[in-house]
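As structure tokens, the structure follows; a few thoughts come after it.
The complex appears here minus one protein chain, its other protein chains still in place.
Our next item is subunit A:
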Amino acid sequence: MPPALRAPLVVEFPFTRSLGPVQSAFLTGLRERTVLGVRCRDGRVLVPPVEYDPVTAEEIRELVEVAATGTVTSWAWNPRPRRHQPLDRPFAWALVRLDGADTAMLHALDALEAAAVHTGMRVRIRWAADRSGAITDIACFEPDDGGAVGGEPRVFGGEFADAVSGIVAPARLDYTYSPGRAQSRYLDALAGHRTVGERCPACGKVYVPPRGACPTCGVATAEQVEVGPRGTVTTYCVVNIKAKNLDIEVPYVYAHIALDGADLALHGRIGGIPYDQVRMGLRVEPVWTEGGRYPDHYRPTGEPDADYDSYKELL
């Protein structure tokens, strides 16, 4: 049995976020080196601010300005920063309660070593040189030994010109993907241009691609069954719009193809025939290209079309 395959899978997308009034004020404030929070019904000042009161669920819009200095309420040392973290050298993740706020915010604290960090230490914001209205406008916190303690929060009545209304929030997840033994066997056979499915010992259906188990009977499938290479187009559509990430000239035919001996159809592109002459029941065979893991497309075999009754159960 071939070894199970593994490969990196990176899922990455720049989600956009409409900020709404409160986050818009907060992030625009950072751009202007002003830290804004909200005052809740019970008098507490939340920084970063929220749109709705966590206690009463009321909408809260009363913005207050707090100091750029604060106190570390808790922290953890980060000895090996990862890509895209705020600092590229060891630093502390710190919860900092800014002077005038009742809650702490999480950010990086630039300190030489863990021994230099302690709960209760005084810190101040180090502003980023280039600020755009994002949490990264705070480059990090830094020690503020002997600095003045900020005063009471002040009601912020002002408005910023050119307020930030949205941000882009890139998300990225790094996986190691392993398709498992059944698909690894399948791919191994495909490398020799053979299509090998697996038969369910209970219902007798042949699954292509195999999943290692029958989804209907819930039992393991082990018996290898070679199917195809020829098959029948059971149904299809003509794709007239170009999809992102797909380098295929439109129009093209995307079809369900039941390989001879398989009990469900797989998907493929039909070539070697004008798109408007493809039909249900068309007999096709795979066309391989050098180095391709899957057939590049399927083309007509020239056989007579399959009778509808022979594949209607596969629709």
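In this section, a contact is a pair of C-beta atoms (placed from the backbone, for glycine too) under 8 Å apart; a residue touches a chain by one contact, two chains touch by 3 or more; residues count from 1.
As a convention for this text, contacts and distances are computed from a predicted model.
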Complex member absent from the view - protein name from UniProt, among "Thiolase domain-containing protein", "Radical SAM-linked protein", "ABC transporter ATP-binding protein" or "Acetolactate synthase": "Thiolase domain-containing protein"
Residue in contact with the excluded chain [from A:R181, A:K205, A:R230 or A:R299]: A:K205
Candidate in contact with the missing chain, chosen from A:T73, A:T136, A:T235 or A:T301: A:T235
Among A:A128, A:A163 or A:L264, residue touching the chain not depicted: A:L264
Hidden partner interface residues of subunit A, rising order: 5, 7-9, 11, 13, 15-20, 23, 50-57, 59, 165-166, 169, 171, 177, 179, 183, 187, 200, 203, 205-207, 214-216, 234-241, 243-246, 248, 251-252, 254-256, 263-264, 266-269, 280, 293-294, 308, 312-313, 315
